[in-house]
Each structure stands twice: as structure tokens, then as C-alpha cells.
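Have a look at the structure that comes next, please.
With one protein chain removed, the remaining protein chains of the complex are shown where they sit.
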Amino acid sequence: MDLTGQHILSSDQFDLETLDALYDTADLLVSVAKGRQLIRILEGAVLASLFFEPSTRTRLSFDAAFMRLGGAVSHTTGVVFSSIMKGASIADTARVISGYADVMVIRHEDENAIVESAQASLVPVINGGNGAGEHPTQALLDLYTIRSEFQCLGREINGSRVALVGDLKYGRTIHSLIKLLSLHQNLTIVCVSPPHLTCPQVYLDLAAKAGHRIEICADLCTGIAGCDLLYATRIQAERAGEDVLNLAGSGDFRITKAKLNAYCLPHCVVMHPLPRDSRLGAQDLAEDTKADPRLAIFRQSDSGVPVRMALFAHVLGIAKKIAPSLKNSVWSSK
Amino acid sequence: MDLTGQHILSSDQFDLETLDALYDTADLLVSVAKGRQLIRILEGAVLASLFFEPSTRTRLSFDAAFMRLGGAVSHTTGVVFSSIMKGASIADTARVISGYADVMVIRHEDENAIVESAQASLVPVINGGNGAGEHPTQALLDLYTIRSEFQCLGREINGSRVALVGDLKYGRTIHSLIKLLSLHQNLTIVCVSPPHLTCPQVYLDLAAKAGHRIEICADLCTGIAGCDLLYATRIQAERAGEDVLNLAGSGDFRITKAKLNAYCLPHCVVMHPLPRDSRLGAQDLAEDTKADPRLAIFRQSDSGVPVRMALFAHVLGIAKKIAPSLKNSVWSSK
Partner (left out) sequence: MDLTGQHILSSDQFDLETLDALYDTADLLVSVAKGRQLIRILEGAVLASLFFEPSTRTRLSFDAAFMRLGGAVSHTTGVVFSSIMKGASIADTARVISGYADVMVIRHEDENAIVESAQASLVPVINGGNGAGEHPTQALLDLYTIRSEFQCLGREINGSRVALVGDLKYGRTIHSLIKLLSLHQNLTIVCVSPPHLTCPQVYLDLAAKAGHRIEICADLCTGIAGCDLLYATRIQAERAGEDVLNLAGSGDFRITKAKLNAYCLPHCVVMHPLPRDSRLGAQDLAEDTKADPRLAIFRQSDSGVPVRMALFAHVLGIAKKIAPSLKNSVWSSK
């Protein structure tokens, strides 16, 4: 599917062919994301970045992606915008700002706000995360990372065993990722979570309908044993509300070095959308896993920039102009 | 008047000849504002955008204007700045920041703060709205919109009937607009507001002295009947204070589809500075007017970018270099 001029609202929009095209562009842009090459193709273009719900990392990743294509970014952040307080509708706000920009990224706690914004907008809207709904660019960079990691290991995604761990109920990242994983073949998806935070049935049905095997598991060690991919998530206290209180008796979901060594295969790829809760005793991926080469979490966050660059390139119809426009940078880079 | 190097503090500064020059430049820049063309003439220049009082739309409009000329924008937002809290004067702050930038936009709740800043600044200061005082760039884009809309309709501004509706007491947008309208000839200006929110006498005197006819009206339907231009504004609860409480018995100032159809001429141009209060029952321009082609409110907000670009171009002395510097953009635009 040609993404030129399209809104990017959900992982549902992507088929494997579209993903292949997008990831080919991302591959071209990795050296730009690292500062080794540069490209100025979007000089003169403006991104309006509207983070009604804060997310420093996601916002800065979009910034870097647009800026490294040569474009300029205009922001607004914070739960309460001045005009929204005065009774302005999200549709009016989106329509007005779309008149200033060439593309908008919106993050909003309300699941419907981004769809309403897209309907009112003159320019493409990219969903930067909407409440418990979706986070499609996170899913895109996750799958890009899985592909890269599996390729380095000489393995296939099709047929692999995938453990999804943590808060599978409110974790929108997981929901968007299940949709993209389901485009592949013959996966075993193991949903590992406390009983109060199991994955909504709609996503399980979607994966099952696509021919994948689903396993539900409330015990961490059993769930991650023998998986090719371990995708961990944080128990998000701010979304889970009362459910977290019920977590007390739910067993241990802390992923430690000892558990990785005891239960995970040598080729297992360990991912996490970050931020993780690094505090001692948090039900999350522990700091002591730091030196484990299976940990792909920072290669994963790094890949957010080339993937988001590729998305901008396709939505703005310039993907085919990338390769001939690359130049070497002159500054000291990583 | 040549605006090069000038502070833009008030609508008072503009005569028709200056406006003509400014609007000619804006006309050239409409295609850049829409992303169809690009210009990089301000590459290397820095705008300091200081919004002591928040206004997302105004701030982003200035951003887009400066960025689309090739410049970079450095911001600070929020009522309380760190240094101001520590006892720093606005003059010190403005002087220091003027040392970093080529031009500053300042919005401040205090009417005098922007004048003090301009006195201390090394570079031109543009008033982005000062309390109940002025909002000259809004007035400039409003008049630009009126000219464009009237031109499309084959009508003259001179001799027309203009209804100004809503909070005419605290609405600085209205005050700045009256000054610019008064540069024209033979207008009938109908001030339509609750008795507690009538237009300050100083602005009425100014218009009367310029030869225009003033009518005061406390009834919405009577006030808007037969006007060529209906300029609606929000009743700004945050400025009006107690006066709003007195509004209860003041009649209905909600402008609905039904009222537009019943009282307004087919060629009437309906404007609003936005944001409007879209909540049901708000004393503002109602959502149900959406499909009415007379509604120019988004063409109006869109025009903020080329008008502000033109203002930067004139203040920074590069207006004559615009036309030969335009290039076509390569990305998909609106």
C-alpha cells in the first residue's frame, strides 16, 4: 500500500509488503540516524508535534527523525493546552494546527482524540500513542528490531516462540505488536502476566484467527522458558489503577539475570519498549541483566529514529528520493 | 513606512501603504505556508519565542512562519520563568535573550511588559499579545483575511457593514482590529455585546474620528442583521471575571446555523479569532455552522502563517529577496 498522504492511526494499516518497503527505507537511513550521513530533503517542511500526554522519549525520537531529514519541528506538550481549557474542541485545534504544518504527530490519553484529529486535519496525522489504544510507531520499530536481531542470528521469525510479559491488559505497545506479529506465520505467542492483567480477548482472537498458537501463563519462569523472543513490559501503575493493588499475591514478574540464564535460550532476543522501572523490587526487567548480550533494548530504542524517518518519508512521498540525497557528515559521530 | 529593524508593538504603527506592502509579501508566501514551495532565506537566523502567557496556536503559527523562512526557533513558555521567579526584571531578561536572537516574539499578560522588553532589547520585538492590550499580528491576519474574502466575493471593504460580536471589553483582538479597520472609509461598525462587555470608548472614538458610523447593540440578532462581515469572539471567562457572572440576564450570544441563515446576507463573511468555545450552550460561534461556506474561520487561521512570514521578512529587511528565492518543494503537500 502506498502510504503517501495517509494517516497512520493503527497497526492494522500495515501488510507485509508495506512493511518491507518501509523497512528498506529505514535500512537506508540508519547511518543518518547515527549522525554518520546526512540528508536535507525535508528542508522547509514543518512537523507539528502535539503531546497532550507526555512521553519524552517518544517525542524526542520523532524530533530526531524529522530533524535528521532536514525538517523543522514545532511542539506543544502537556496534558492541558491553553485553548482546550477554553472549551476548544480537539477537531478545531487539529484543523488549525494542520494549517501550519506538513504532518502532525499526536499523542493523547483519549483513544478517540487522534481519530477525530485526523478527520479534521488537512495533513497526515501519525498516532504517537492514544491512551490504552494503540502505539503503532512503537510496534513498527519493535518489529524492525525483531527482524534485525533475528537476521543477525540467522533465524526466521516464522515459526518462533514469542513470550509477551508483564501488563498485557493496558500495555498498548503489546496490542499494536500482536497485530504486526500476526502478519507472520506459525508463531507460538505466550502471554505471561498476572491474572488481573491478561491480554484482552480481541487481540488473542486476532492472532488465533491468523493461525498462531496462543498460550496463557501466569508464572514468569514457565512462560519464558524456551522462547526465541522475550518481550517484557512494565506494570504501568498509572493505567492499571486498582488492578495493581491486586498484584500483591500474583507472583514474581521481575526478570533478573538469574532467570534469563536459567530459563532463556542462548539465542533469545530480549526486548522492552522502555522506560523500565529500574527500582529495586520493581516487577520489570532488572538492571542486573545489563551485560547480557541477548538484551536488545537499546538497539531497539535506537531503531526508533530510522523507522520514524522512514514513516515520514513514505507519508510525505519522498522515499524514492532518499538514496540519491545522502551525504557524509563532517562532525564526529557515534 | 519601512519596517526594517522596527518593533511591532501596536496596530497603531500601520498605515494603508505599509499594509499594502506587507500583504503583497504575504501573497507571495501563501504557497510556502502551504508547503508547496520553500524558501531558505533566513537560514542561520534565530527567533526567540517567549510566551509568558500560553497560547498554543499563536506560538505554533509564529514557529511555522519563521521555520518556513529557513530560520530556527528557540522557545520558552509558561507563566513563571525560572529567572523571573528569582527576582530578575523583564528588562534584564529581554536584554539577555536579545543577545542570542535576531528577533523576539513576546506574549505577556502584563500590558507594559512588552514595551519594557522592546526598550531593553537589541533586536526587534514583536508583540504576540499583551494582556487586555493589543494583539497586532492577529489584527494583521484578520485584515488580510477580510481583504482576501472580500476580493473573492468581488466586494469592497470601504462602505461595508461590520458586526463585532461578543466580549468587546476585554477582547484585545477586537481592539487591534478596530484600529486597522479605521484606516478604511465609510464603514458602519456595529458593536454587539452584553451591556457589561461593551467596547471601551477609546476605540469607538478612534473609529468615529476616522469617519466611521458606530452602532451599539445588545441584541445578537438585531446586531448581525444585514452585515457584510460578522466578526465573532468568545466571551473570555478568564479575563472577564465578575462581569461574566452578570451575563446571565444579558440575552443569548450563541451564533447558530439557524441565526446565520435567518439574519445574515448570502455574501456575509463570518470570522472568529479562535479558539471558540465549542461546548453546548457556550456563548460563542456554534459547531452547527460548520458546513456554511460563509464561515471563513479556518482560512483566517491559515492566513496567520503567510502574514507572520511577511512581518518577519519586513522587520528583518529581506522582503525584496523573497520572490527570487522561492523553490518548489519535493514532498507531498496540502
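The first chain written gets the first letter, and so on, giving A and B; residue counts start at 1 in each chain.
Everything that follows uses one rule, which is that a contact is a pair of C-beta atoms (placed from the backbone, for glycine too) under 8 Å apart; a residue touches a chain by one contact, two chains touch by 3 or more.
Everything numeric here is computed off the predicted structure, so don't read it as measured data.
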Absent-chain contact - pick from B:8, B:42 or B:180: B:42
Touch with the omitted chain, as defined above, among A:95, A:175, A:276 or A:294: A:276
Chain not shown: contacting residue from B:21, B:96 or B:265: B:96
Contact footprint on subunit A, counting only the chain that is left out: 32-33, 35, 38-40, 54-57, 59-61, 63-64, 67-68, 70, 72-73, 75, 234, 236-238, 274-279, 282, 284, 287, 298, 301-302, 304-305, 329-334
Subunit B residues that touch the omitted chain in the full complex: 4-5, 41-46, 48, 72, 74-76, 81-83, 86-89, 91-93, 95-102, 122-123, 315-318, 321
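One rule holds for everything that comes next: only the chains that are shown with their structure count from here on.
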Chain centre separation in whole Å, for subunit B relative to subunit A (CA means): 39
